[in-house]
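Heads up, one of the protein chains got dropped from this complex, but the rest are sitting where they should.
Per-chain numbering from 1; labels A, B and C assigned in written order.
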Amino acid sequence: MAERNWEQFHSPENLAKSISIESAELLECFQWGADADSARVAEELADVLTYCILLADKLGVDPEQIVLDKLEVTREKYPADLARDRSTKYDRLQD
Amino acid sequence: MAERNWEQFHSPENLAKSISIESAELLECFQWGADADSARVAEELADVLTYCILLADKLGVDPEQIVLDKLEVTREKYPADLARDRSTKYDRLQD
Amino acid sequence: MAERNWEQFHSPENLAKSISIESAELLECFQWGADADSARVAEELADVLTYCILLADKLGVDPEQIVLDKLEVTREKYPADLARDRSTKYDRLQD
Partner (left out) sequence: MAERNWEQFHSPENLAKSISIESAELLECFQWGADADSARVAEELADVLTYCILLADKLGVDPEQIVLDKLEVTREKYPADLARDRSTKYDRLQD
């Protein structure tokens, strides 16, 4: 994108707005029901991801790493996640 | 996520809704202005990305590949993108 | 809201962000399926409407009037809307 000098508009705030806007275009594939054209869905998803990557870059974080970090936090908060596979100890935990 | 049997709820439609919902939580960091806590922004971004990856998985597409594919389409539509770096021929094209 | 001096934050842009954010909270009622608690849905809808009214106020337009105006535009664009009730002439028009 550097070639177009678009970067000046890519403040974290504008990128966050852009992610919401593109997410809604993705949602539009499903506006009136569950059936949607997979190719169009993939294309709209790509647009969401593109802005996510640009925002991660702005923040100086690695997209894959923050996903893994968040997953770790979730697992710690809900040990049942792991427990179910590893032991029967927490089997009765309510999800 | 398989451990929690959440996958049954992960229809493409529900994941598209989830991406919109999480994108709005990301946007909430910037609701009243451009200043936002970077750590919180990264965490909300991770949530958006997590659902994006789940949807890509459902669609059987590779997240990185669809981003690259889409970028290629954009470049073909706007050859000025590449032109600026490679030649002076299209230098005066208006962005 | 004047009592809290919140108005200074109510720029059209911030209100537009707020409408998106509240809309996503409304959507969250339906995140995993069509069933939702009606009382909660009505409450989230009220939040969306509240920000819509604040934005209309900022723009100096009447919320009801812009809805009627837009409906008029839609009817002119799709005369079949009215035609169906008034005549059988356009009955077979595809929607």
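By our rule, contacts are C-beta pairs under 8 Å (C-beta built on N, C-alpha and C of every residue); 3 or more make two chains touch, one makes a residue touch a chain.
Source: prediction; values computed, not measured.
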Legend entry - Per the touch definition above, residue among A:A24, A:L45 or A:V61 touching the missing chain: A:A24
Inset, instruction - Identify the residues of chain A touching the omitted chain, counting contacts across the whole complex. - result: 9, 14, 17-18, 20-21, 23-25, 27-28, 30-33
Inset, instruction - Go through chain C and note every residue touching the omitted chain. - result: 3-4, 11-13, 16-17, 19-20, 23-24, 26-27, 29-30, 33-34, 36, 38, 41-43, 45-50, 52-53, 55-56, 59, 61, 63, 66-67, 69-71, 78, 80-82, 84-85, 95
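Following the convention adopted for this analysis, only the chains that are shown with their structure count from here on.
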Legend entry - Mean-CA-position distance for chain C and chain B (Å): 26
Inset, instruction - Send over the residues of chain A in touch with two or more other chains. - result: 17, 20
